[in-house]
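Below is one structure, written out as structure tokens, with a few remarks after it.
Here the complex is missing a single protein chain, while all its other protein chains stay put.
What follows is chain A.
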Amino acid sequence: MAFQDNLVKIISDPNLSPKQKSNYLALAAEASLPYLPISKEINQAKEAGIICDMFEGHAPFKPRYVLPDYAKYLQQGSQYLELTQATNLDEALNALTIIYHHVPSVTSIPVYLGQLDDILMPYTDGVDAESIYRKLKLFWIMLDRTLPDAFMHVNIGPSDNIICRTILRIDAELKQIAPNLTFMYDPDITPDDLLQIATSNICECSKPHIANYPIHAKAYDGQGFGIVSCYNSLPLAGGANTLVRLNLKEVALKALNVEDFFANTLPHYCQLTYELIETRAKFLHEESNFFNSFLVKEGLIEESRFAPMFGIYGMAEAVNILQNNPELTENDLEKPSKHYGHNQTANQLGHRISKALDTIVKSTPVTYGYHGRALLHSQGGISIDKDVTPGVRIPYGTEPNPIAHIQALAEHHQYYTSGISDILTIDETVKYNSQAMFQLCKGALSLGFREFTANVASNDLVRVTGYMIKLSDIATFKQQGSRTNTTGLGAEAAEVTGILNRKPRVAAQELSPNYAE
């Protein structure tokens, strides 16, 4: 009776709220169904940890990420929600508060809250700055308290406006875990002093992420895009139907040598990844009835704008394995090494792998994709990952100085349309020198970084992936539980992956999928 025992454990867990328990019970219920029919070979690859479905569930009934067109919603109101169009800022904020509770995601909490400055600016006429501040501050507190999940993402910028500036001010003031925040930067539009405020905020609370707006915008059509969850860039009015990720470390272990890796092993496992993507997406689109939702009927999302994310991780290990590098030790850190992140040949092999993946993903059709394709994604890890580094990142604790770090990885960024995150750990001296952060950020973006994310060592807020946790919360989590879903994930991640060990650290993760004591 393992299944029922597990339910009892969840139900009687002293550290979870009833709502958190309900979520885990639902996951357990879905997990008790037989898996979608897949080939023996895919199943073996899944079991062996080569291909991972992110524990999205055995029978997907909602897309992984949903990015509704909130501007349209405010303009037209909603028949389903019995709301007329918003006519002022209060109504707009109220309407958003309502719809957020109807936007599903893999975690059941919305991961995209909208490009809030674009959406709200039409409602600011005649509202004075102090009122805007007061209203947005209450809205911000409401978000953190009612939707406590740091995957929930707000976008602002690249234009300079009062909503954007007020949100930056409030975010630095409140230092909340939620919502997560991306500031879009466009050198042709964004004034330096606005970017400076954003980078000063990073010194204060490790938020926002700075997104390279022109690169993202170019990757999508005129309908636009959004940054959601942890640095996932996806079509607006669409989203990701599923994310399946490939463990490059395991793929490299199967290869005889570099040539075999490129000629046989990598294409083979990409093919299997695609089969799993197809199976999962087909069920969602054809069987689950998700696309009957009012979100579709009222035109807030379009089925054709959902794409599968083709995720990869373990690049660092793959490169080191293919080059027969010995395991990196503490002693190696200060000197030039042969390892990924430190050595040009190793870095170039990494770039070559990214390029090969890009070619495969851009040429492989899928039934339900964006223009018939999946979108390549450098996946930020989940809390069960052990001895494998997220995405294309340099392993924890072995990163070179921030500039060398950026230079080693910049080349990858052009390939990862649906997102890539490399978190730079910067020691706390930068807190008193936000100009340095500003310059580092500009340098990274000018080199082609899609997203600049930094973590300042002594911040109580630490990015343990795409999301933030409080170090002080981690210390007390074991005894008391946490109000926020993600602190639990952070604590688990910190223990399993050694994220908080050693050097000032940061990791990346996206999701802790299943219940674990």
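As a convention for this text, a contact is a pair of C-beta atoms (placed from the backbone, for glycine too) under 8 Å apart; a residue touches a chain by one contact, two chains touch by 3 or more; residues count from 1.
Quick note on the criterion: contacts and distances are computed from a predicted model.
Peer 1: One chain of this complex is missing from the view, so tell me which of "Glucose-6-phosphate isomerase", "Molybdopterin synthase sulfur carrier subunit", "YjjW family glycine radical enzyme activase" or "Amino acid/amide ABC transporter membrane protein 2, HAAT family" is its UniProt name.
Peer 2: In UniProt, the chain that is not shown appears as "YjjW family glycine radical enzyme activase".
Peer 1: In the full complex, which of A:S39, A:T146, A:N289 or A:S446 touches the chain missing from this view?
Peer 2: A:S446
Peer 1: Residues on chain A that touch the omitted chain in the whole complex?
Peer 2: The list for chain A reads 331, 334-336, 401-404, 406-407, 426-433, 435-440, 442-444, 446-447, 458.
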